[in-house]
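Notes follow once the structure below has been shown.
The complex appears here minus one protein chain, its other protein chains still in place.
What follows is chain A.
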């Protein structure tokens, strides 16, 4: 089966060769330079493969031009990229590598990736500032990929492990092409992307989507504080801003007077954006914030073209969306195929007509989607989804813990955060529990609010009462 993505990128590079493709804090690459670097790195990657099946390459790094080179090189080498959240710790990374049978990791040299230590992989700088490590021996078994899988990304699983979504090349291409068409991306656009490329927000809106029309991609990593954002916008004259709600909150807090002269479009997704923040941002900068609604498993689904109001916009090209009593169901050209490491789980969410059950509740008003709730138990903190069951299980395993419940609560800033109420024996402290959590969980999964009690309040059938737990958080901590 002929791969779709290498041809799509090759075609884009041929059409836009002399234009600027990507920049980061360290420099820039034109389309032709990016193609040359990616092909050189692909040749190097191909030499690392000693088996008659595609290499599986985990990209475990923050945003950079080298990251883009690594992603393209993986595709050009006939390998499969696994875009992995760089916020994951080594514990989670090792589980992913084992679950998915990753061969190699592309990573920052300082990252703890538990390489197979008896083999040194050499390169001549084809991967820039990134290093390559082998994380698996070739004689180990692993789940088979589907024949048409060309890229994999991860989403929060309900089993305590991230689920690995397989995407066909056609699905990745459709997500990018339909996004570019549906949002009016053009060669004149300069996209400032503050979301990690491993996340659907950036992957679908800013990678292939940027390169298809010949736009340029300007990358940043780390905390997107307002001051850093303004500096990047000013230095790149970006026309489009792609970010999670936290960035817009920061802009409103800092209220910068300048920096948005060239920005025409701001895009927010990943978590609900507060209406007051949307209004204040636009009043401050003159730039409308466009919501979009997307699901990791399905790709982008809607886009609010006019950027006004709290609606999530109309379905994008290639998307059919039903908002009915049983929740929002979608069928999209950009849909994933299945979970590589959780057989049957994805398939259970797809009905006989091919619609994926999102777990969200909502309604279409005049063709615009409005979310009204969700049936999923996942907690969304700043765009990252967390399974509270996983967190409670980790807490229960700590020494001196009698029981634990994790749930979503509002913090003192009115934002959703992960809270945990933990029944403990005398001597257990919040700090010791945080240390315990941080040993196995990435930092964003450590509860922001921890309350220690002598027993977990339960309802009449013995289950933790979330309402009573939330009320408990507003009471002073007793000693």
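The rule we apply is simple: a residue touches a chain if its C-beta (ideal position, glycine included) is under 8 Å from a C-beta of that chain, and two chains touch if they have at least 3 such contacts; residues count from 1.
As a convention for this text, contacts and distances are computed from a predicted model.
The chain absent from the displayed complex carries the UniProt protein name "Acyl carrier protein", chosen from "Glutamyl-tRNA(Gln) amidotransferase subunit A", "Carbohydrate ABC transporter membrane protein 2 (CUT1 family)", "Acyl carrier protein" or "Spermidine/putrescine transport system permease protein". Only one of A:223, A:237, A:283 or A:365 touches the chain withheld from this view, namely A:223.
Residue in contact with the omitted chain (choice from A:246, A:301 or A:364): A:246. One of A:43, A:144, A:443 or A:459 touches the chain omitted from the figure, and that residue is A:443. One chain of the complex is left out; on chain A, the residues touching it are 221-228, 246, 249-250, 253-254, 381-382, 411-413, 415, 417, 429-431, 434-435, 443-444, 446-451, 473, 477.
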